[in-house]
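Yeah, one chain of the complex is gone here, protein chain that is, but the others are all in their spots.
Chain lettering (A, B and C) follows the sequence in which the chains are written, and residue indices restart at 1 in each chain.
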Amino acid sequence: MLEFSQHCPVLMTITLLVGAALTPIVSRFRKKLSFLWAMFISLLSFFFCSCATWRLYSEGPISYWLSGWEPPYGIEVRFDYVSTITFLMTGLGVLIIFYSRKYIEHEINEDKFSLYYTLVLLLLCGMVGFSVTGDMFNLYVFLEILSLSGYALIAITEEKLNAMASFKYLVMGAISSLSILAGIALLYNVTGTLNMADMALRLQQFPPILTSYVALVLFVVGFSVKAAMFPVHIWLPDAHALAPSPVSALLSGLVIKVGIVGMIRILYTVYRLGGNINFIPVTNFMGWLAAITILIGAFFAFFQDDIKMIFAYSSISNIGYIVMGISLVSFTQPEKGYLGMVGGLIHIFNHAIIKSTLFLCAGALIYKTGFRKLSDLRGMGKKMPITCGALTIASISIAGIPPTSGFICKWYIILGAIEFGKWYFAAALLIGTLLVFAYYIKIVNAIFFREPNEPITKVDEAPMSMLIPIVLLAIGCLVLGVFAYLPLAVIRPAAATILGLPSTYIPGG
Amino acid sequence: MKKGVIIFALFLLWVLLVAAVIALPPMGSSETPAYTHVVPRYLEKEVEEGGANNIVTGIILNYRGYDTMGEVTVIFTALICVLAVLGRENIKRHTSKVELSSVEKSVIVKSVVRLLAPFIILFALYIILHGAESPGGGFQGGAILGASVIVFTLTFGFTLGMKKFPLKYRTILESAGPLSFFISGVVALFCGLNFLTYMLPCINHAYQDLVRHLLLLIIEIGIGIGGGTVIGSIFFAMEKVEKE
Amino acid sequence: MLRSLDILLLIFLLVTAIGVVRTKDLLGASIIFSAYSLIMAIVWQQLSAPDLALTEAAVGAGVTTVLFLIAIGRTVRREDE
Partner (left out) sequence: MSPAEILNKLTVNFNYVVAMTLFIIGLYTIISKPNLIKKFMGLNIMETSVFLFVVSSGAVMGGKAPIVGEGVSPGTVFVNPIPQALILTGIVVAMSTTALALALIIKLYEQCGTLNADKLKEIK
């Protein structure tokens, strides 16, 4: 007999899945019902996720065997410390669905409302399922659910350029999914199993052959596209800037992180540090690419005028920070990679919250004024003080000024880089930070201290349903920064278990 | 010049991939890691544990049932995506290019389709229901069902097609795949077992096997009907054009 | 031996794939693509995968080709337009 909380990892995925399947039927009764239904489903899923997280920190990782078949014969759902990201996903999902109610009236046709909520639920379902699964092929299936719904959410509006942005994303995304599938196929033939833990064991048993290395490269390439790393980031700016703002918040905050979670799973769960396949050249290469990604993203963001375009390029830059953090590892001394790993993982959480806040604020500004260019938004700070205040808090956080949350992760990543003697990485990171600082100053300056071009008289504060999520997220940014030990307590066991250390590991202790 | 570089790079990639695959054990060998690790149990015990003579069906519905649940969700997602991009067809506003064309459908085509349609649907149902015993299963049958909808609509026109497969039923049937999985899977939770368990020890021993077959049948029918309807709806959504 | 049939089918597969790439007429290309899928279905039947052969014949050669045809019907037929 299983306890209720043991069912939670799979229940939270299935709730979203069935909820999505029922949304079109529910909305047939009454159009308005689809919003309430999506709220209900996402809250339910958030509740299940909280139960699972609570159990994780009280009793350790949950391993759930679907249909009762023990792995490697059946599919295993594994809720471990990395899976805590689902807490963020479902939580942000609730806020973003709440925010959508008013906003989508502005950008989407009325008869597509129920489709919009269905797709958002499917996107959440894909992300949650992806993050908790312990089976390689299951990972691919959920990856497809989330990618497909992501492509469609960009093209759901009638704007001219959206279909093109979505198509670009689709072509690159489909190739990357295929490369991941090919990697799974190769690895299956090397090991004969699909369960991640079992795969890791079997990889150690056989002498390494070329196939395992090629599979690793295919995986890394595939997940780099999903995460928008430097040479394959070109789909991101258009897709994230043109999508409806709540969708941008989901895509930028969470969907690109899925690529990072995939990389962590492949590198540190399947190939494993200290095993018989040395992947340090790959992570070194990733580190270099990450440094370039940081600089490129920040550099292009600096020259944009479209407010959402700035945030989209800034996402690229921030993915660079995260990848740099998780790629700073040593093969034989796992403790050495601890600081960088903690920094990278915290930044996943921080960036998700900060970037969602930024996109939601941008959405509120666009909803009220209809402008998206920074030069048109001058002086909005006096008209919409709460939205612009939240925007400022998020901007300060992402620039990494000490009391805010953006500071901690960068500090840890710099410490990690210095640990490895890679001062040039630290330098790239600092230059990136300076650029970020510059362009967020530019935004704050334009919004608060510049006079509007022509007086915008009729603009007032955004509606309540948009303000509540924005304010909650902005408070989240502040809390994570001031009480930095909270996220650290959550992240520490995750970073330690990824590196193969005991979950209670503390450096120097 | 640019083309040359692309071809050269692709050639290098080809060499790498071929080197990777020929490093594997030779094709057709039965000594591979893949054939000796998990598979023996499936081959030996599937009929007893999974209850299907077709081992592939057993794996799809039983050992890897969660994957299949994801798979039917992918089809459902595809439909929702197509609708989100193109919008639903509307009987008052839309027609199809086939209907607008001046070429009259020949009598032969119409009669053949009218004659064959029942048999195609019968065949699809056979494949759906017989998936446990012979090649086939829910999705294959569903694809044939969807194809029959397409053939019917192409010969008899969009308007009649939409009348025969009305929107209000399709909206419900489209979700049949994920929902049937949910219904069959959630039963086990009430017995205190893991999701998607079909063998339920909490009921009378004599009925266990029957219940398992029933649950699997619900899933097969759900996938079949759901898949077929989704394919039909995707076709309607893509085929429609604005009426003049 | 059946292996020679396999090899012949595989070579056909390559030929049809190149045919798909090189045909400028999209309608023709999608019909060749349908043939490609059918050959693939036979290859899978040869590899003792009847379930897959059935699926590929119904989905690859049937539904996917119809979707391609609809798309071509509603857009352009020549590749360079």
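By our rule, a residue touches a chain if its C-beta (ideal position, glycine included) is under 8 Å from a C-beta of that chain, and two chains touch if they have at least 3 such contacts.
As the structure is a prediction and not an experimental result, all values here were calculated from the model.
Considering the complete complex, the chain that is not shown touches A, B, C. From the options A:I175, A:I277, A:I401 or A:L488, the residue with contact to the chain not on display is A:I175.
Not every partner is drawn; the one left out touches chain A at residues 137, 141, 144, 148, 151-152, 155, 160-161, 163-164, 166-167, 170-171, 174-175, 177-178, 181-182, 185, 188-189, 194.
Where chain B meets the missing chain, the touching residues are 3, 6-7, 10-11, 13-14, 17-18, 21-22, 24, 26-30, 32, 34-35, 38-39, 42-43, 46-47, 53-56, 59-60, 64, 67-68, 70-71, 74-75, 77-79, 81-82, 85-86, 133-135, 139, 234, 237-238. In the full complex, chain C touches the hidden chain at residues 6-7, 10-11, 13-14, 17-18, 20-21, 26, 29-30, 33, 36-37, 40, 43-44, 47-52, 55-56, 59-60, 63-64, 67-68, 70-72, 74-76, 79-81.
Going forward, only the chains that are shown with their structure count from here on.
Which two chains touch most often is answered by the contact tally, and the pair is A-B.
Centres computed as Cα averages put chain A at a distance of 31 Å from chain B.
Note: centroid distance chain B to chain C, computed from Cα atoms, is 19 Å.
With centres taken as mean Cα positions, chain C sits 38 Å from chain A.
Every residue of chain A that touches chain B in the complex is listed here, in rising order: 1-2, 7, 10-11, 14, 17-18, 20-22, 24-25, 28, 64-69, 72-75, 77, 109, 111-112, 115-116, 118-119, 122, 125, 129, 135, 137-138, 141-142, 144-145, 148-149, 151-153, 155-156, 163, 186, 188-194, 202, 206, 209-211, 213-215. Those residues of chain B lying in contact with chain A across their complex are 16-17, 19-21, 23-25, 32-39, 41-42, 62-67, 69-71, 73-74, 76-78, 80-85, 87-88, 168, 171-172, 174-175, 177-179, 182, 185, 189, 192-198. Of all the residues in chain B, the ones that touch chain C in their complex are 54, 56-57, 97, 127, 135-137, 139-140, 143-144, 146-147, 150, 231, 234-235, 238-239, 241.
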